[in-house]
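Here the structure is laid out as structure tokens; the discussion comes afterwards.
All protein chains of the complex are present and in place, except for one that has been dropped.
Naming follows writing order (A and B), and every chain is counted from residue 1.
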Amino acid sequence: MISDENAIQDLVARFDDAANRRDIAEFRKLWTRDGVWEIGDPMPLHVAGADTIATTWLAALADTDWLFRGSFAGVVLIDSDKATGLWPCVETGTFADGRGYDNRASYDDIYRRVDDAWHFQRRHYTYLWLSNDKLCGAPVRLVEAEQQESIS
Amino acid sequence: MISDENAIQDLVARFDDAANRRDIAEFRKLWTRDGVWEIGDPMPLHVAGADTIATTWLAALADTDWLFRGSFAGVVLIDSDKATGLWPCVETGTFADGRGYDNRASYDDIYRRVDDAWHFQRRHYTYLWLSNDKLCGAPVRLVEAEQQESIS
Partner (left out) sequence: MISDENAIQDLVARFDDAANRRDIAEFRKLWTRDGVWEIGDPMPLHVAGADTIATTWLAALADTDWLFRGSFAGVVLIDSDKATGLWPCVETGTFADGRGYDNRASYDDIYRRVDDAWHFQRRHYTYLWLSNDKLCGAPVRLVEAEQQESIS
């Protein structure tokens, strides 16, 4: 039997994994039906309802050429079938228009246990630092093309 | 009942969270009364006693415009009411004088259980890589001001 703390870390990691693989079905089922997804300045967003959250998320990803998410060790506090958590994280990527995207931020979460599984009731993203400068490197599916270009 | 491994990860994450929110009360209570905080070259530091550690930490933060800390998956070894751990981590920030701060490092820890809660008995920070070059991006409270500047 997995502990509540490990189950919530798993939930947080599945969110990142869904983003990294752009898997909307996986992303959708992480939320309670009435879940709320909030992003703070300078890219403010407030979306409610798992279906709306999932389609909003997919539309945001569509504006990026690639995006990576990772969550550092976080704080979790269990209170019966509710819980709260705070997860420092990083996102790196490139927008379709060529701008870079790199940040240091944290997710402030409320979780709820529904049908024996933990879900996001609310995620609130707070940016601590953000850069839109062009990144040095390239997404890997482009690396070989670039190498060939620089060889020829 | 939370496992010892999860409780120690929680302690490590609270340290990062206290730094990211500059919360000295939260930071202070993570240490044993006779705790020791050490940082290796090139910014060597050795401080003993939870109160002295907390005021030293706050003074160091005061020299920064912003600072982000995150801890990657770490190794923990429990031995009754003592434990040891090793946590790779990253710190990113900007000094008040404009210099950047970005590193890859690790915390080598000794923990002690006091009054049923795990505390830091000793943290030793080892830098693997350090950059003081100016960062590309900006802390978020400055982003809007800069955007307005570039618009006008």
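Please note the rule applied: a contact is a pair of C-beta atoms (placed from the backbone, for glycine too) under 8 Å apart; a residue touches a chain by one contact, two chains touch by 3 or more.
None of the values given here were measured: they were computed from a predicted structure.
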Practice prompt. Please give every residue of chain A in contact with the chain that is not shown.
Written response: 2-3, 6, 9-10, 12-14, 16-17, 20, 66, 68-74, 87, 89, 92-93, 135-140, 143-144, 147
Worksheet item: Which parts of chain B are in contact with the chain that was left out?
Response: 3, 5-6, 40-42, 72-76, 78, 86, 88-90, 100, 102-104, 106, 127-133
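The working rule: only the chains that are shown with their structure count from here on.
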Worksheet item: What whole-Å value do you get for the distance between chain A and chain B if each is reduced to the mean of its CA atoms?
Response: 23
